[in-house]
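Please see the structure below; I have some questions.
Left out: one protein chain. Kept in place: all the others.
Entry: subunit A
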Amino acid sequence: MSRKELLSKIGLRQDGRRAEELRRIRCKLGVFTQPDGSAYLEQGLTKVLAAVYGPHQVRGGRSKAQHDAAILNCQFSMAVFSTGDRKKRPRGDRKSTEISIHLRQALLAAVKVELYPWSQIDVFVEVLHADGGVFSACVNAATLALIDAGIPLKEYICACTASLANNNVAMVDISNQEEIIGGPVLTVVALPMSAKIVHMEMFQRFHLDHLPKVLNLALQGCKDIKVILDEAVRNHVEDIGSTTGWSNTTTKQ
């Protein structure tokens, strides 16, 4: 098997996965006590931490406050040690700013911001180890953190990447190595239950004829990820609930 081959003759990828197989996803909710909600997500070797603060009163420029919805403030940063060559700055560069904006757009599709006028919700995402699919891992981690914070969502927001190998076979969940070898990468953020696409992004290009099958595989990936997140959330709710005897529920008079 040559180093340059994305998919071998027997249908296995560089890391031994099949074309439609996801990397292992491990996640945990409530990893910090300081923020209102937090989550840790590991997708293959990509490791991401997310923290959510809020909803709280708008800080800084009060002119930003909206009378009909909360402001969603997202910040994406990559630890300086997360990539192969050490990064100079963890945030503020063009790529990080772009990802922050995309993350905000993706989350706004499902967060019910209209319930919290004059307030602000902060989402902080930190990449500890970047090994491909950084943006999709961030979206998934942010979803878990928002759920942990008890912020109303219409549904899960899931993201997945897909690519095309040997110019005809679609592959899901692209690793860093596969990104480097080449081939286009399609990132899809979707609401898996209502099957809506929220955000779609592509690097490099392939023939339009291939788009449906790559897109379908990415959407299937989103659905598979949703099942994994769902299980993590249910386990978390059960853990918290059973330790407090289902009594620690907040209701407003």
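Couple of notes before you dig in:
We adopt the following convention: a contact is a pair of C-beta atoms (placed from the backbone, for glycine too) under 8 Å apart; a residue touches a chain by one contact, two chains touch by 3 or more; residues count from 1.
The rule we apply is simple: contacts and distances are computed from a predicted model.
Look at the chain that isn't drawn here: its UniProt entry, checked against "Ras-related protein Rab-30", "GTP-binding protein RAB5", "Exosome complex component CSL4" or "54S ribosomal protein L25, mitochondrial", names it "Exosome complex component CSL4". Checked against the hidden chain, the listed residues A:L153, A:V169 or A:L211 yield one contact partner: A:L153.
Touch with the chain omitted from the figure is made, among A:Q14, A:S119, A:Q177 or A:Q220, by A:S119. Counting over the whole complex, subunit A has residues 30, 36-37, 54-57, 62-63, 65, 67, 110, 112, 116-119, 147-150, 152-156, 191, 193-194, 230, 233-234, 236-238, 240-241, 244, 246, 248-253 touching the chain that is not drawn.
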